[in-house]
Every structure is written in structure tokens, then in C-alpha cells.
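For this view, one protein chain was removed and the others were kept in their places.
The letters A and B name the chains in turn, as written, and every chain counts its residues from 1.
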Amino acid sequence: MDNSLKLIVESLVFASEEPLTPQQIRELLPEKDLKEIRAVLAELKAEYQHMKRSFIIREVAKGYQFCTLPRFRPYIAKMLSSTQSRLSTAALETLSIVAYKQPIIRQEIERLRGVDVGGILRLLLKKGLIRIVGRKPLPGRPIIYGTTRTFLEIFDLKDLSSLPTLKEIEELGDEEVEQ
Amino acid sequence: MDNSLKLIVESLVFASEEPLTPQQIRELLPEKDLKEIRAVLAELKAEYQHMKRSFIIREVAKGYQFCTLPRFRPYIAKMLSSTQSRLSTAALETLSIVAYKQPIIRQEIERLRGVDVGGILRLLLKKGLIRIVGRKPLPGRPIIYGTTRTFLEIFDLKDLSSLPTLKEIEELGDEEVEQ
Partner (left out) sequence: MPFETKLDVFEGPLDLLLHLVQINEVDISDIPVATITEQYLEYLDLMRALDINIAGDFLVMASTLMHIKSKMLLPRRDDDLEEIEDLREEIVRPLMEYIKLKEAANELASRDILYRDVFKRGIEMNGTRGEEDNINPSRINLYGLMNAFKRLIKEKHPGAVLRFKPEPWSIKEKMVEIRDKLKGVKTLSFRDLFAETASISEMIATFLALLELVRTGFMTVFQEQDGSDIMIEVLTKGV
């Protein structure tokens, strides 16, 4: 394995604010091919997994990103005096509808939740968790919503297909009712 | 050496936006004394020095922080300049005028913003967010601006008609839903 390439890739992932994709790295290192870069990223990820440090490389939003392990949360949250506002249950429910049913229009979300979601959509847009995908060819040309890359990044998802399938959830749902 | 303390301190230095001083760390870990924390920081610094990775912990005037080694600078600088994902308020405002009111001439933008926008237009042109669409048949043949394909890509828009209207933004309601 090309050790210098590995360190260059590591430095890029380390310095990047967003998860870095193999493609983005490739653009910075035109003489390398995507396969090599992918291999190096996988190797780095495995290395940090074994190193037993306080942070690892995780694969989110189709890219790679350094982040701390969950068990250090209390200390870091205290340090950052977590001004990050948490999402309310209502916001989380709306977000999951968008995630699972996208592309989706507001009216459909409201049908599923049974309540108005205007303010929540606005909040989710503001937080960059959902985005406007386009417009539906219906009267009034309603806006279609979908999730963003930030959504994947925040919720530790590699891509949309790594969302737990709705079938699993259905089973869970039944259990819930039975108990 | 207390290994768990070491990792906690490491996670704090990692997640902090600014260099961390032993005193600041102590405030977060009141049961530890300053001497212990100083020793752990020194040990961490030495560890990274020996690990031969692309980054180290360095001691700057204000405290300890992670930073990449100077030899990776060219790659990182290239990455940072290509993934510029931030704009000043003034730039964003100007861009929003071009987006919503295009095709538009500079004079009109300045009327809306109330200030000179020459520098900002140059910046937006340089970033490829706006383009020169043509010239208006008016005295002085002023330049007409419009947004670019890059603009659509960055804002994740399928086409300009997907840009929400002001009325639609308003219809999303207030932010009071936020907790």
C-alpha cells in the first residue's frame, strides 16, 4: 500500500469540514484512480477502528469523516455547551416521513401526520435536513421535498438505502400494538 | 497513566474549535487536577509525534490543538478552495436578488440592496454562481446578470422554477414551532 497516498488522503479527510467522497479526493489527486483511493479510505477506516483512540473515521453521506466515539459525548457536550437545539418529536416524525416517502409534497405529509406541518418544514429546511427537490405537475405546482446530504451526515447514514427498511418497521409497529 | 482520562482529553481537543488549555479541560473535569491533565496533554502530544500520521497535536500560545503537518498543505489548500461552501450575508443577499429578479442589471441590484455591489458581483462571478447574460439597450449598455448551472447545483435545484416564491416561503409559517 502506498503509504504516502494514505497519509495525504488522511490529511484531507481530517481537514475537511464535510464528509469527503472518493470522487472529491480523486479530483484533488488526478493522477490516482478511484479504486486506489477507495482502498486507502477503507484501510484508514479499519485502522482507526483498531487504534482505540477517542475518534474514528465513519462512512456517512457517501463520504468519510472523522468523528468522536459516542461514549465521549457527555464531556464534549459540556465543553460545547451544546447550543444545538434538539429536534422535537414532531420534527423528527416529519423528517422520517420525508426520508421514507420522498419525493413528497406537504399535503401528503400532513395527511400522514394528521396535522399542519408548515412550521416544521421550515425548520427542517433551515437546518438543512430537507431540501426542495422540484415541483409536482399538479394544480398550484406544489413543492416536492426530499432529504439532504446533511441529513445523512447527521443521522449516521451511508446513503438513503441504509435507512432501516419500512418492512422491519412494520414488524416493530405490530409488536408495539400487541404489547 | 490513566488511559481513559487520556482519551477523554483527546476527544475534547479533537472536538474543540479553539486550542484548549489545561485550565479549560480542568473546568470540564473538576475531579482531576491540573497536573494530571498537563501530563496527559504532554503524553498525547508525544504520542502523535511518534505515530507518523498526517496530523499532530501542537502546543500553541493558547493551548493544545490538532493540526495537519505542513507538507500536506498544498492538497488541503486545494481542497478548501474547491469546496468553498460559505458566503457572507452580503454575498448571499446579492445572490438572492439575482436569483429572484433575473435578468437584472447592477443598478437595479444596488437599488434593492441600497449599497454598492461591484465587489460582490465580481466574487459571485468568480465563484461561478452568476453569469453575464447580455447587455441592456440602455445608455451605457449595462450588463445583465443571471444565475448559472453551478448555482442550481449548489442549491440542489432542478431548475429555476423550483425556487420557492416568497408567498410559498411565507406559507410555511412561523418558526415558533421550534422548541
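In this section, a contact is a pair of C-beta atoms (placed from the backbone, for glycine too) under 8 Å apart; a residue touches a chain by one contact, two chains touch by 3 or more.
The structure displayed is predicted, hence computed values, not measured ones.
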item	value
Candidates A:5, A:39 or A:67 - the one touching the absent chain	A:67
Of A:12, A:25 or A:95, the one touching the omitted chain in the full complex	A:95
Sites on subunit A contacted by the missing partner chain, in the whole complex	14-15, 17, 55, 58, 65-70, 72-73, 76-77, 80-84, 86-87, 89-90, 92-93, 95-97, 99-100, 111-116, 122, 125-126, 128, 131-132, 148, 153-157, 164, 166, 169-170, 172-173, 176-178
Where the unshown chain meets subunit B, residue by residue	11, 14-18, 24, 66, 80, 84-93, 95-97, 99-100, 112-114, 119, 123, 154-157, 163-164, 166-167, 169-170, 174
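In this text, only the chains that are shown with their structure count from here on.
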item	value
Contact set on subunit A toward subunit B in their complex	7-8, 10-12, 14-18, 20, 24, 27-29, 53-55, 66, 68-69, 72, 75-76, 78-80, 85-86, 88, 90-91, 116, 118-123, 125-126, 131-135, 141, 143, 148
Contact footprint of subunit A on subunit B as seen in their complex	7-8, 10-12, 14-16, 24, 28-29, 53-55, 66, 68-69, 72, 75-76, 78-80, 82-83, 85, 156-159, 161-162, 164, 168-169, 171-179
